[in-house]
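One structure is given here, and the rest of the page talks about it.
We show some of the complex, not the whole, and keep each chain where it was.
Per-chain residue numbering starts at 1, and chain names A and B are given in the order in which the chains are listed.
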C-alpha cells in the first residue's frame, strides 16, 4: 500500500497489514470497485473506530435517502467548494461527473453554484446546503418551506441538510490531516473517459 | 414519549414504538442513565440508519481518544458557541459542568474561550478547535506543532480536530431540525446540584 503514503501529510498512514480485518475487507472491496484505494480510506484507518463510524454514516446518507445519488454529490461539491476542501472537491467532483454524466458540472458547482448548469430546484437545494454551511444559525422554517416549494418533501430536506452537515465534518477532517486526492480522481469522468 | 414532541420543531419526532428495536434499547439505556431522554436521541430516530452512525461516531470519539472526557466537552462547548448552537451549548454545557466539576466553565467557554478559566494548554486546544471551525482551510502544520508544544501528542491532535469536526456536523443537524434542549440540561451540574 505504498501509494497511500501521501494519503495525508500530517498523520502517519497505517500499514495495510496493521489495519483491523473488517476495515481491510472494506478497503479491499472499495479498491476492487474503484481500481484504486481512495485516500480517505487509507487516512481514516489511522483510528479504526472513527473509520467505522465515518463510513457507516456516509453509507447511511447515500442509502437511506430521498435524494438521487447525483444530488448527493452536487451537495458535497458545493459544500466542499465553500469550505475550500481540495480532497472532497476532487474526489467527489469525479463522482459527480460520473453520476450526473456531466463532465463540466464539478468545476461549475465548486466555484459558484449560483451560475452552474442545474435546474432551479437543484439551485435551491444548493442554496440551502450552502446556507447551512456558512450561516447555520440563520436557517429558518422559511428556508425549509422554500425547498418544499421546489418539490422537495420534508423528508428530503432532512437529507439535503444531513449531507451538507456531514461534509462539514468531512471537509474539516481532510483539512486537519491535509488529505490528498488520489491522482486518478483528477481525471475520472471527464469528456473522453 | 410525549415529552419528546418538542425535541425538534421542523421534523416529526417518531413515536417510541415505531423506533427500531436496537435504537429503542439504546434510547432506554440512555434514559435510565440520565433520568430523562436527551432530545437528540428522540430527534435522530427520525432516520434510524443516520441515528446509528451518529451515535457510533460520537461513542468512538469519547472512547478511542487521547483526551480526557472534560477536554472533549470543552471542545464541544467552544465549537458550539462559535456555531451559535443552542442544543449543544445547553446539553454539553451541562456535561462540561459535571465532567470538569466547574459550574461556571460552560458559560465562559461558550461565550469566549480566550478568557475562560482554563490552563494555557487547554486554551491552545480550544484555539485549534475554533480555527478548524471558523477557518478550516487556514489550518497548517504550524498549528499542529503549536499544540504539540503544549504537550499534546500528534495522536491527541487528531482527537481535538475530530471532536471539533464532528460537532460542526452535529451543530448543523441541530440547526437544521431546530432541536431543543431538554429542560433538565439547563440546570444540571450547577452549584447546588
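Throughout what follows, a residue touches a chain if its C-beta (ideal position, glycine included) is under 8 Å from a C-beta of that chain, and two chains touch if they have at least 3 such contacts.
Note that the coordinates shown come from a computational prediction; the quantities given were computed from them, not determined experimentally.
Engineer: Can you report how many copies the full complex contains, not just the 2 shown in place?
Structural biologist: Altogether, the complex is made of 6 copies.
Simple rule for what comes next: only the chains that are shown with their structure count from here on.
Engineer: Subunit A and subunit B share one sequence, so how far apart are they rotationally when you fit their Cα atoms? Give it in degrees, rounded to a multiple of 5.
Structural biologist: 180
Engineer: Can you give the whole-Å distance between the Cα centres of subunit A and subunit B?
Structural biologist: Their C-alpha centroids are separated by 23 Å.
Engineer: Considering the complex alone, what residue numbers of subunit A touch subunit B?
Structural biologist: Against subunit B, subunit A makes touches at 9-11, 46-50, 52-54, 56-57, 59-61, 63-64, 83-85, 132-133, 136-137, 139, 141, 144, 154, 157-158, 161-162, 164-166, 168-173, 175-178.
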